[in-house]
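Report on the structure given below.
Of the protein chains in this complex, one is absent; all others appear in place.
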Amino acid sequence: MSASILGLWNYWAVIVLMMTGLYIVTARDNLVKKVMGLNIFQVSVIMFYVSMAKVRGGTAPILVEGEETVLYSNPLPHVLMLTAIVVGVATTALALALVVRIQEAYGTVEEDELVRIDDDDG
Amino acid sequence: MSEHLPILQVVVPLLAGPLCLLLRHRLLVRGLATAVPLACLTIAGLLLHRVQQVGAISYHIGGWAPPLGIEYRIDLANAYVMVIVSAIAAVVMPFLPGHMGSAMVRRREHLFYAIFLLALAGLLGISATGDMFNAFVFLEIASLASYSLVALGRHRRALVAAYSYLIIGTIGGTFFLLGIGLMYQMTGTLNMVDLAHRLPEPMSPGTPGSRTVLVAFAFLAVGLSIKLAVFPLHQWLPRAYAHAPSAVSAFLAATSTKVSYYLLVRVVFSLFGAAYVFDALKLDRLLLPLSIVAMFAGSTAAIFQTDLKRLLAYSSVAQIGYMTLGVSLASVTGLTGGLVHLFNHALMKGGLFLAAACYGMRLRSSRIADLAGAGRLMPWTTAAFVTGGLALIGVPGTAGFVSKWYLVLAALEQGRWLVAVLVVASSLLAVAYVWRVVEVAYFADRDAGAHPIKEVPPLLLVPTWILIGATVYFGLRTELTAGVAEAAAGVLWESLR
Amino acid sequence: MSPEQAIAAALLVPLLGAAGVLLCRRRPNVREAVTVLATLLTFGAVASLVPAVTAGGRPGLELFEVLPGLPLAFAVEPLGMLFALVASGLWILTSIYAIGYMRSHHEGHQTRFYACFAVAIAAALGIAFAANLFTLFLFYELLTLTTYPLVTHHGDERARRAGRLYLGLLMATSIVLLLTAIIWTYAVAGTLDFRPGGILAGRADAPLAIVLLLLFAFGTGKAALMPFHRWLPAAMVAPTPVSALLHAVAVVKAGVFTVTKIVLYVFGLDLLRTSGGGEILAWVAAATLLLAAAVATVQDNLKRRLAYSTISQLAYVVLGAALANGTAALGGSLHVAMHAMAKITLFFCAGAIAVTAHKTEVSQLDGIGRRMPITCGAFFLASLSIIGLPPAGGTWSKWFLVLGAADGERWAMVAVLLAGSLLAIGYLMPVVVRAFFYPPPAAGEGHGEAPLLCLLPLTLTALGCVGQFVFAEPLYRLLAPIAGM
Partner (left out) sequence: MPFPVDAILFVFLLTMAVVIARRQELFSAAMLTGLFSLLSAGLFTLMDALDVAFTEAAVGAGFSTILLLGALTRTTGLEYQQRRPRTRPLMIVFSTGAALIYGTLDMPHFGDPAAAIHHHVTPDYLARTPVEIDVPNVVTAVLASYRGYDTLGETMVIFVGGVGVLLVLTGRWRWRRRVR
């Protein structure tokens, strides 16, 4: 057990961060706050991948000429995460654009307010 | 040329999107946007034909062999899905300018088409790819495009619907990404074929083996279930489909959930394998009740809707239940039923939403009560709606019957007669919600003060009737649907593991 | 015309007729001419098949395979031949009657009426000629759907409620029970073709056979076995020609035809007997027979009384099939034709009285026989046929039914059959007695006989009832093979 705590605590820390983000997304009413939560959630997932890539005693995967014995961290998750960051930003941008429009159309960005207004509309 | 068909299938719409922005001119853009789905349909048809002749095609993108590079892997299952997706895209195209005209400033039309084509490219990309991370990228393209399209609805509620769709969709996408990560962690690969070989075998029936693999599967399944709107993760769907522009609802309802379903089936059968998912995990014990609840809850909710598009959307929740039921029956016949229903439901729900779009154009409303008198004033649209409704019910001679046939047969083959009865019983609820509309359309009179309405132009009737006609045709001739679906189910069942 | 072409023509002509009706919607006279022409051509096509079938031929037509092993196919055998003859023959008379009725009643939506009517006939013929359960089911549902607008013809709240009940009950039974039974049969037998001797024989054990038989019997909602009979009285809100269509020409006949056909060609009489399913079904039918007849005696509304009479008489057919011997099956099948002729006469009369004298209740009919002697005379003849007395055709069918029951020494069933006839006297004869022997109400009424276009068909069908008694031999020869005679 203690071995796994030592070996896995990094992942667990990432998971705790991730869940904080997910909590903000699901629990908060303010639409901008939700986007912030989404950001935290996505960054934590990136951390998860990057943690997988780490090799103890390894270095960044930038090849050194002539050195055969250097231990590199895994480059593939890094590649994937570069894409994931971009996806996250595109999502954030679109979400915020929607939030701005919702503010214009409803005069509020609080979810329970929106529900109330729509209900009043019938 | 022909060996590059798999990549062309996706790259053509993918590059046509940005091209719309460069062209800008309305007619040019419309021409391009009309031509591209037709080209995609041609390619998909050719691919399906090829796959039927020679079996699965593997295409190495950039010439890098998998698992190093990204592979496109076309077999019967995804060729079939791509045919549906591009056909629907081609058919809904005439609805886009007509329908959007009122809601959008004309200058923005090229943006709209760009997004639409990219949504198509995303959906085709998910279907074509044999690489999990690549699937994620295209899933996000398709999703982002869908969120934007939904936001263009006429009512301000469309914005809220799009926002909540975005939030829940992104959570789903991120779950999917986590699942990929866990799977990658255990195997070191992203390629589907490679994954299927390297995922650890379950120890023995009843023990799921590696806990990481188990959780990976759970996250993939949940993520995709969100995108697919499996009960109880469906709440985003009725809102999104009800408030999106009708043509967009037609497109999304007929393609987006279908592609998610395909990917789910691919993950369940090709990656993890039926032995793992059903023998070791007993997923059917969870999915089967959920599917049945979805069938009943969705249809019941549909009965009580006052808005036509919401009614159709809730009906989609129920119909997705039929599709997942096909998976959970855990047999080739069941999977055939699910895949056939994927095709048939795309046709009928697409056709029904197009009919709703026709109504929307003339009535400027989607309230059911406003359909009064439509049976006489818009006879062709209403006839299309009724035929589509009959297909939803599963009346023999329509495509819906074929789906139901396979699902009930699969249930009875396993001696689950209760499931069989529930499947047929749930179609009675479909009778109820379809008939609510029929009665209003045919037996109620339009208010004297209401604005006059007339039939929509042929440009819109023809695509609607292509889909509705197809539901009848494929209710009688099933070589192309049930035949291919059965073969595809066989391929998936046998596949890779 | 080759038999294949005749089958195709019989199915297509009504459909083309419907299309023609829609095209000529602006010119009522042409529209009605199209209808009548279609009826005549259809009957001609159907009748042209009779010699071949009587000679023992089984002409067929296979279109294409819909699902693996399930083609859309047609094959004409005696029972289907009889039903097709009844449906297409009575369609001619009903159409003529409908023209008179709809015009003198100034009904709306007449184009829709004639078009749906024609499609319903096509569906009925599809049921009659179906070569397998799948084809039969397809046309069965089509018949439900095309008769729905007819039942809901008036479009008011009452008609809509009746339509909902009609559609709801027929759809519910057919989808939940019948479809399940069909797919189950397919799963067990691997085929759905109608074959003499049955396809389940040897493949299904007794409990399964009983379950399937009950699913089939109750699933065929059109056969109106209790407790799924409510749609039939409710559908009385429809115009009288529609009632004729429902009760005599197509709909309920399609129901009992389906049950009989399933019993004969899916189960086979042997399986029915050995599994004990026949016994259960016989009691269900007997209960329906007596209960419905009893209910009929207390109905004051004439059409409702006739409706319950129909439910009771349908149970005769089902009982004939359930008794699981050739004679009774022959009697039941014969009753399809006999009851059709008699019941259509009764409805024509009821409609004629409604159109002419605007009377719908039995208690209002005092002395009406003096003003409408032909109508009431026809009513009397048809009543004899329903009861089963000479000189009307019903005598023969009931005779064979009783004979069949006695053959199997099923004395209880003999008693049920006779009691049913007694009850029939109880609900039909008072009408005749009132019409002819009660004094008319004091206030003189200015009506005479019904319009000619109504009178003509009902006279013909009433004579037909007598004709069926005198010339029953061809029918007997046609049906003899199914009874193994």
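Lettered A, B and C in written order, each chain numbered from 1.
To be clear about the criterion, a residue touches a chain if its C-beta (ideal position, glycine included) is under 8 Å from a C-beta of that chain, and two chains touch if they have at least 3 such contacts.
Note that the coordinates shown come from a computational prediction; the quantities given were computed from them, not determined experimentally.
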Omitted chain - touching chains that are shown: A, B
Chain not shown: contacting residue from B:A87, B:A216, B:L263 or B:V277: B:A216
Given B:F95, B:Y184 or B:F343, the one touching the chain that is not displayed: B:Y184
On chain B, residues whose C-beta touches the chain left out of the figure: 14, 17-18, 21, 61-62, 64, 67-70, 103-105, 108, 111-112, 114-115, 118, 121-122, 125, 133-134, 137-138, 140-141, 144-145, 147-148, 151-152, 154-159, 162, 178, 182, 184-190, 198, 210-216, 218-219, 307, 365-367, 370
Positions on chain A where the hidden chain makes contact: 3-4, 6-13, 15-24, 26-30, 32-33, 35-37, 39-40, 43, 46-47, 50-65, 71-83, 85-94, 96-101, 103, 105, 108-110, 112-113, 121-122
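Following the convention adopted for this analysis, only the chains that are shown with their structure count from here on.
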Rounded Å distance, chain A centre to chain B centre (Cα mean): 28
Whole-Å separation of chain centres (CA-atom averages), chain A against chain C: 69
Length of the line joining the C-alpha centres of chain B and chain C, rounded to whole Å: 44
Multi-chain contact sites of chain B, meaning residues that touch two or more partners: none
Interface hub residues of chain A, defined as touching at least two other chains: none
Chain B residues within the chain C interface of the complex: 390, 393-397, 402, 404-405, 408-409, 412-413, 417, 420-421, 424-425, 427-428, 431, 435, 439, 442-443, 475-478, 482
Complex contact set, residues of chain C against chain B: 64, 66-68, 72, 134, 137-138, 141-142, 145, 149, 152, 155, 159-160, 163-164, 167-168, 171-172, 175-176, 179-180, 183-184, 186-187
Chain A to chain B touching residues, read off their complex: 22, 25, 31, 34, 38, 41-42, 45, 48-49, 52, 76-77, 80, 83-84, 87, 90-91, 94-95, 98-99, 101-102, 105-106, 114, 118
